[in-house]
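With one protein chain withheld, the remaining protein chains of the complex are depicted in position.
Just so it is clear, A, B and C label the chains in written order, and each chain counts residues from 1 on its own.
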Amino acid sequence: WKGDFFPGIPQIKYEGPSTKNPLAYRWYNAEEEILGKKMKDWFRFSVAFWHTFRGTGGDPFGAATKYWPWEDGTNSVSMAKRRMRANFEFLKKLGVDWWCFHDRDIAPDGNSLEESNNNLDEVIELAKELQKGSKIKPLWGTAQLFLHPRYMHGGATSSEVAVYAYAAAQVKKAMEVTHYLGGENYVFWGGREGYQTLLNTDMGRELDHLARFFEAAVAYKKKIGFNGTLLIEPKPQEPTKHQYDWDAATAANFLRKYGLIDEFKLNIECNHATLSGHTCHHELETARLNGLLGNIDANTGDAQTGWDTDQFLTDVGEATMVMTSVIRNGGIAPGGFNFDAKLRRESTDVEDLFIAHISGMDTMARGLRNAVKILEEGSLSGLVQKRYSSWDSELGKQIEEGKADFEYLEKKAKEFGEPKVPSAKQELAEMIFQSSM
Amino acid sequence: WKGDFFPGIPQIKYEGPSTKNPLAYRWYNAEEEILGKKMKDWFRFSVAFWHTFRGTGGDPFGAATKYWPWEDGTNSVSMAKRRMRANFEFLKKLGVDWWCFHDRDIAPDGNSLEESNNNLDEVIELAKELQKGSKIKPLWGTAQLFLHPRYMHGGATSSEVAVYAYAAAQVKKAMEVTHYLGGENYVFWGGREGYQTLLNTDMGRELDHLARFFEAAVAYKKKIGFNGTLLIEPKPQEPTKHQYDWDAATAANFLRKYGLIDEFKLNIECNHATLSGHTCHHELETARLNGLLGNIDANTGDAQTGWDTDQFLTDVGEATMVMTSVIRNGGIAPGGFNFDAKLRRESTDVEDLFIAHISGMDTMARGLRNAVKILEEGSLSGLVQKRYSSWDSELGKQIEEGKADFEYLEKKAKEFGEPKVPSAKQELAEMIFQSSM
Amino acid sequence: WKGDFFPGIPQIKYEGPSTKNPLAYRWYNAEEEILGKKMKDWFRFSVAFWHTFRGTGGDPFGAATKYWPWEDGTNSVSMAKRRMRANFEFLKKLGVDWWCFHDRDIAPDGNSLEESNNNLDEVIELAKELQKGSKIKPLWGTAQLFLHPRYMHGGATSSEVAVYAYAAAQVKKAMEVTHYLGGENYVFWGGREGYQTLLNTDMGRELDHLARFFEAAVAYKKKIGFNGTLLIEPKPQEPTKHQYDWDAATAANFLRKYGLIDEFKLNIECNHATLSGHTCHHELETARLNGLLGNIDANTGDAQTGWDTDQFLTDVGEATMVMTSVIRNGGIAPGGFNFDAKLRRESTDVEDLFIAHISGMDTMARGLRNAVKILEEGSLSGLVQKRYSSWDSELGKQIEEGKADFEYLEKKAKEFGEPKVPSAKQELAEMIFQSSM
Partner (left out) sequence: WKGDFFPGIPQIKYEGPSTKNPLAYRWYNAEEEILGKKMKDWFRFSVAFWHTFRGTGGDPFGAATKYWPWEDGTNSVSMAKRRMRANFEFLKKLGVDWWCFHDRDIAPDGNSLEESNNNLDEVIELAKELQKGSKIKPLWGTAQLFLHPRYMHGGATSSEVAVYAYAAAQVKKAMEVTHYLGGENYVFWGGREGYQTLLNTDMGRELDHLARFFEAAVAYKKKIGFNGTLLIEPKPQEPTKHQYDWDAATAANFLRKYGLIDEFKLNIECNHATLSGHTCHHELETARLNGLLGNIDANTGDAQTGWDTDQFLTDVGEATMVMTSVIRNGGIAPGGFNFDAKLRRESTDVEDLFIAHISGMDTMARGLRNAVKILEEGSLSGLVQKRYSSWDSELGKQIEEGKADFEYLEKKAKEFGEPKVPSAKQELAEMIFQSSM
C-alpha cells in the first residue's frame, strides 16, 4: 500500500454555519475559546478504532458491506499496521488528538496468549512511532473480552476459572500498552459480564468474582505507575439478557458494596442510557452526583428500537443537555468524548466516515454553544433557583444540616397550615430551552 | 349498615386441585407443612386496603365503575369505619391474617393536619378493637404522599420546604399508628419523589433532602420503640417520569451513599420490576444479594403495556421463580406477600374480590410447591453446581480470597493454554424447570 | 362571573425570534405567506377543549391540581356556559380559529339521554352565538364514549347491545351539533374499543359490530347533509390493553376489509404513533400513502415512558419531519392541527395555558420554516432522487408497469451480473437535515 489512505479528502476545517461543504465544520472550531476553554479542550474528541477501522457493516442478519480500499482481506499483523497508519491519517485530517482501542481490534489474536501479546506489541510500537511529533494519544484502551468464544460465559464472571485467569492476563497486557502509549484512561465494558437466564447462573458468586477482578486491576494499575482513570461503562443488556453494570446507579452500588467507589469512574454512553430506560442527561447527572462522571461515549440510539444502534448523535437538543452536564462537571478531562458510533450498514463510501464524524462533532459543538447561551442568558437557571427558594430559609437550612427531627417538623407543619404549592413551569422551561437554540 | 358485608360468600377453604368451585383454594392449604414451615408462614399473605376497599375502577380515561353495596357515597369517618369492618370480614372469610394500608385510605383527609390525625385515630381505634381476639394485624402501614395536590412536586423531595415538613408530620403519625396496631413493617413508596423533567429540577438537592428525611424517620422509629422494618419500594416511573428509587440496585446505591444501608430493606413489587426492565426474580435476587429482601408486593404487569397494571399474578412459572428466591432467603418474615393488585376496571361483582385473591394465593402456593419440588428433585441445582465446579479448585479459592494478582493469573493462564468452555445447558435447565411443574 | 377570564394576558402577537417575551410568538406569524399559503392556513390550529378547559391535572395516583379562577366547583350547565365563554376568549387572545370538543366536555351528562342532549343543546346555542362575527368554528367534534362506566366494555364493541345503541344515539347527537356549529370534521377515537384480555373477548364479533357502527355513521352523515370528513384516530392501547385502531395500517386494513376505505380518513396523533412503535413521521406517511391523511393531533410523548403523556411538542426536528409530510400532502385542510396536549400536572398558573400553546405553535411554525428551507435548498431531495435513479431506466419502467415477469427478470439479472450497490448516504442526509435548522 502506497500513499494516502484518503486521497480525495482535504484537511477538515471550520467554515461556519453557512457553508454547503459536507467536508467542513459548521460549528466546531477547535481553537475558539468558550467559557475560558478552547472547544477542543471541552471535548477531547476521540475516534473509536473498532467502529471506524474494524466495523464491517455486518449485522445479525447480514454479512459485511464495507470494503475499504486499504484492506487486503487478511487479519495479519502487516494489515494491522497498515490500518494503524490509516487511523493516524484519519485523525490528522479530522483534527482529532485522541483515539480509543480494544487490544484485539488493533492487532490480531494469535494462537496463544504469548503470540497475541507479541502481535499487539508490534502494532503498539508502530502506534508509538506514529504518535511522535503529534499530540495524538489514546483517550483510553481496553481489552476485548466478548468476541472470542472463550468469553461466552463472561470474562471476570465466567463459570470457568481458567477464563477468569485468561481475562486477567489480557487486561494486564492491555493496561500496560495503554500506559505505554500515554493513554489517559482505561475502560471496562462488561459485554459478557451478566447472564442469559438466572436458571443456570450463580449471580452472587459471579458478582464476587467481578469485584475480585477489579481489585486486582486497581492493584496492578498502581504497581505499574499508571495514573489513568479506571472507567466502568454501564449497559443494561445486549449481548447478555442482563449485564451486571446495568446503569450508572447499578454500577455505583456495586462499587460502593465492594469498597471500590474511590478507584473507578464511569464512562456514560448515550445509547446505553436510553436502552436502560433513562435519558442520556439523566445518566450523566447520576454519574456526576455520585462523583463518577469520567468519560462520555458520544452516540445515540433510535428511540423506536430495542438494541444498540450506536449512531452518531445529530440531535441538537440532546447535545445541549449533554453539554449542560459537562459544564456543571467543570469539563470532562482527563476523560473526553469518544465516538462510540458507527456508520450505518448501508453507508459504504470512504467519505461517509468523515461525514459521520464531522456531523457528530458539529452537533456536540452546537450543543456546547447552546448550553453556554442558555447559561449566560440566565432565565432557565433563574427559574430553577426561584423554584427551590423556600429551601433557602432558616427551616431549609436546618433540614439540610440534619437538625430537623420529625417532632420539630410536625410542629412547623402545624404552624404553616396548608402549604402553597406554585406551578413548576415546565412549559416555560421548555420554551426557554428550545428558543435558545 | 347491618349484618354481613359478603352474605353469599362462604369461608374459603382448601378443596384441592380438582374442585370446580371458584370460591375454594386448589393449592393453598394454610396449615400444610412444607419444608418445615406452614404454608401460611411461608407467605404471610396480606390484603391491600387501598386496592380492595378504595379501588374505584377509575383509570386515566374513565370514571369509577365499582359500587360496593356497603358504600354510601361519602368520604366520612363513619363510612371509613364501616369499610374497616368490611375489611376484617373479608380477611376472615379469606383466612388471611395481615393487611396493609395508607393513612388516607383508611380515614378521610381533614381540613387540617390535626383533623386528619383525629380522623385517623378514630378509625385506628376501631381497627385495634377488630383485631382483638384474632391474629390479624398490619403487615405494614404507610403514608399516602402522592394523591393530594400538595405533593405534586414530591413529599420529601418537594421544591417547597413546607411540604417536606408536612410529609414528615404525616409519616410520623402513620408510623405511630402502624406501631400501635402491631404492624411489623413500615413502607416508603416515593410515587412523587422523582421528576418530570430535569430542566426545572435540582436533582442533587432533592436527593439530599430525601436522605435527610429517611434519617429523621430512622431516628423517630427508634425513639418510639418501633421495631418494625423500614422498607423502600422501588419503582422506575409513573406517575413521575423518573422515580428516585428506580429499582433495587438504585435504591441500594442511595442507601449506601447516605449511610442508611443497615436501616432499610426493600419491598419488591413484581410489576415494578418488569417496568424497570428486569424480571421479578432478578429484582428479588438483587435485593437478596444486597441483604435487602424485606417484603414482596405480589402482583404482575402486562408484558405488552408500559404502565403499572397491578394485576393478580396467575403465571405459575413466575410464581415458581419468586418462591425460589424466598426459599433461598430462608423465608420472608417479618415481611410477607402483600397483594398490591387490583380488580380489573371491568370486574364489578363483589365475588370478583374473592376470586382474584384466591387465584393469586393459589398461584403463589403452586409456585411454592413447584419450587420445593425442583429443589428436592435436585437436577437443576446439580446443573448449576457442575457449571461452576472449576471454581472449587485451588485457584478458584485463591481468587475468591483475594490472593490472586494479575501477574499470578497471567502465569496460570499461560500454563493452562486455551481454556475449555463447556455448554451452559440453558435448554436443559428450561426443560427441567418446566417439566417439574 | 364578570369581565375577563384572562385579565393579565395580552393579545398574543408575533414578535420574532429575538423576543424575550414568553407571551409572544417567535416563529408563528399567522398572516405570513409561505409556499403560497398563509401560515394560519397551513396549520389551522385548534384548541382541545377537554385538555385546556376540563383538564384537572389528575393522574392515576393523584387528585386534581388545577383551580382555574372561573370554575365554581360545579358541573352545571351554567358553569359549562361560563367555561365556553372562557374558551372563546382564549381562542381570540391566542389568535386561533378552531376548537375541538367531546360532547360531554362542553356540557354535563344528565340523568338520561334526553337530559344530556338538552344540556348539550343549551351550551351549543351559546357556542353558536359566540362564533358569530368571528371566524371561529369547530375543527371537529366527537362523542365521549370512554369516561362513563357504561362504556367500560366499549361503545360500538361493547358486549352489551344496549350500550351499542346508547353509543349510536350519542354519536348521532354529537354529529348533529358538530354540523350545526359548522364543524369541518368528525372524529372517532375508540378508547374503549379493544380488549383487556382475549380470554373473555370475542374479537371477531366485536370487530363486526364496529364496522356496522361505522356504516351507520356514514349513512347518517349523508342523511343530514354533513359534508365533514369522518376521521378515525389510531392508538395502540391505553386505556385498553389493545385498541382495535392500533395504528394507521391497522385502521386502514379494517376500513378496507369492511369496504369503508373511501368514507374515512385518519387523525394521526404523534404520541399515539410513538406508543405504537413508530415515529410520528412514519404514521403520517403511512396515512398519506394510503390516501388517508386527514388531521393531526399535535403533541408528543416522552421517549422513555410507556403511556400517553400528551405533551406539547417542542422538538424542532420532529416538527420539521411532520411538516415535510404535510407539505407533501398539499396541506391538511379540511383537517388541521389540534393541540391534543395538556399542561403538566404541576403547571398550575393560568398563564401556563398560554405559554404551552404558544410554545407548541412556535415549534410547528419553526418546523414549517425548516421543511420549506430544506425543500427549497434541494440537496436532500436531490440525494433521494439520485438514490432511486436506476428505477428511471427502461427496466424500472417495465417493472413499475407490471410488465416484468420472473423469467424476464432472471434473464436481466444474468445479463447484469453482480449489481453495484452504492452507499445510502444516511449520515449525509442527517447532516443536511440538521444543518438546515
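As a working rule, a contact is a pair of C-beta atoms (placed from the backbone, for glycine too) under 8 Å apart; a residue touches a chain by one contact, two chains touch by 3 or more.
All values reported here derive from a predicted model rather than from experimental measurement.
Engineer: Which of these touches the unseen chain: C:153, C:179, C:265 or C:366?
Structural biologist: C:153
Engineer: Can you say which of B:22, B:69, B:330 or B:382 touches the chain missing from this structure?
Structural biologist: Reading the full complex, the residue touching the unseen chain is B:22.
Engineer: Of C:47, C:91 or C:168, which sits in contact with the chain we cannot see?
Structural biologist: C:168
Engineer: Take the complete complex as the reference. Which residues in subunit B touch the chain that isn't displayed?
Structural biologist: Its contact residues with the unshown chain are 17, 20, 22, 26, 274, 277-279, 303-304, 312, 314-317, 343-344, 346-349, 352, 355-356, 358-359, 362-363, 379, 421-428, 430-431, 433-435, 437.
Engineer: To test your reading of the contact rule: which positions on subunit C touch the chain that is missing from view?
Structural biologist: Interface residues of subunit C facing the absent chain: 112-114, 149-150, 152-153, 158-166, 168-169, 171-173, 196-205, 207-209, 212, 215-217, 219-220, 236-237, 242, 246-247, 249-250, 252-254, 256-257, 276-279, 281-282, 285, 289-290, 321, 380, 383-384, 387-388, 390-391, 393, 395-396, 399-400, 402, 404-407, 409-410, 412-414, 416-422, 424-426, 429-430, 433.
Engineer: Over the whole complex, note the residues of subunit A touching the chain we left out.
Structural biologist: Listed in rising order, the touching residues are 57, 59-65, 146-149, 151-153, 191-192, 196, 237-239, 241-242, 275, 302, 304-308, 344-346.
The working rule: only the chains that are shown with their structure count from here on.
Engineer: Nearest whole angstrom, what separates the Cα centre of subunit B from the Cα centre of subunit C?
Structural biologist: 40
Engineer: Hey, what residues on subunit A touch two or more of the other chains?
Structural biologist: 277-279, 421-422, 424-426, 430, 433
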